[in-house]
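For this depiction, one protein chain was excluded, whereas all remaining protein chains were kept in their positions.
On to chain A.
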Amino acid sequence: MSAMTLIARDELRLMRRNHVAVTAVLLLLLLTVVAVATAWTHQQGIAETRARHQRAANAAFEAQPDRHPHRVVHYGHFIFRPLSPLAAFDPGVDPFTGNTMFLEGHRQNTSNFGDVLQSSLLVRFGQLTPAFVLQAAVPLLLIFLGYGAVARETERGTLRPLLLQGAAAWSIVLGKLAALGLVAGVVGVPAMIGFALIAGQPGASIGPIALIIIAYGAYLALWSVAITLVSTLVRRRRDALLALLAIWAVTVVLLPRVAPDVAGQIYPLANRLQTDVAIARDLRWLGDSHNPDDPHFARFKADVLRRYGVTRVEDLPVNYKGLLAIEGEAITSRLFDRYARESYAAHAAQNRMVLGFGLLSPTIALRQVSMASAGTDFGGHQRFLEQAERYRYDLVQRLNQLQADQVSYADDTAVDAGADRRKRIGADHWQRMPVFTFTPPTPATLVAAGLQGLAIIAGWLVAATLMLTAATRRLGAK
């Protein structure tokens, strides 16, 4: 048996004989099981609730009686964001962003610019998810199990006998690293099995799953190397423990908490009130379709009349009010889209900056990979918002088109007693409206979104390994 294997086995034997260590490992395994179970049931609950609400909303929309299409535009429609298949593993921003939207005419859903999104970056510390167990709890356990690996030998004076016994410094360090890596595997595997169960859901695909497994594997490998490195560099166990706890507190707790705040300060998002005021101002400037003197709509009217070769709107073969509604919706939507794009750009800038902090904290980089691959990062939320807006615009314009084609201008403008009845069109029209279905991102999109974070973790792993190599050389010279 090689010296490295012997040393790894002895290290594991030491951990086995340490009752505190064994208890800690068992507790962590228990924590993992609880995390997987709660995340799983919680997700099933959410998915089911959202699906049920969606069915109810669809039914309510279709159950509308015969009515004027514009009333349907204002009746609106609710849609619910379906959970991504990997959300139970890492819910990401889902709990902090709106996941239901009310769609209606003339306004883009306010949740696009909502205050609630201010917190989309602040995926708070401490939710009991399998991802959290792997990101924070497992490294902490590894620190407690591994801080003394080499420092103990240095401090107790057993390092020299080990070297004299013919064990090369590299085999000592690699042996300790292998033992710690094995423990990381043992405590990480149940979370990964839980992940596999979650990932076994319909709709999950191999690319993002593989990326998540690689990223978490690299992250735990990084911690194992870093712990061994610190243990090799310092002469006393206590110093190793303190240094490692400090590193953990800064990279796992502090920076992930501070980075979004800093990003939020540097790239502030407009709050709801500011946005509403700005939009109202812009709308006034865009024109008012009800004002006959409004220059934009005067031009629109002239264009329409010329196109149909008539001189009065009453002579048009279509309902002019429907055409106006279509034009008005197009104008306001362009405006709302502009604000949405600005908001998305600010979010993107914030998230880029947070990822930049990943250069200081691999945990941030890991979260990015994790959320992006699970489709629960802000990008995932934005995908939902964009699809919801496309659906809303399509729905509203279809209704406006119905108003233009199916309701006559004379009826639409009439105010006599029977007019209201004549303006209505059949309920079968609502039933024929398309239903909102969320198109999930392709696996390639998810993987691409996670690669940057993975690159950062890989960079860290390479750097830590190089430092460990140097520290090992120094150890051999002792």
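Convention: contacts are C-beta pairs under 8 Å (C-beta built on N, C-alpha and C of every residue); 3 or more make two chains touch, one makes a residue touch a chain; residues count from 1.
Basically, contacts and distances are computed from a predicted model.
For the chain that does not appear here, its UniProt entry gives the protein name "ABC transporter ATP-binding protein", which is one of "ABC transporter ATP-binding protein", "NADP-reducing hydrogenase subunit HndC", "Dehydrogenase" or "Oxidoreductase". Remark: the omitted chain is touched by one listed residue; of A:A168, A:I326, A:L360 or A:A414 this is A:A168. From the options A:R13, A:R257, A:R352 or A:R474, the residue with contact to the unseen chain in the full assembly is A:R13. Only one residue from A:R55, A:H74 or A:R160 touches the chain missing from this view: A:R160. The chain not displayed touches chain A at residues 1, 3, 6-7, 10, 13-14, 17-18, 156-158, 160-168, 478.
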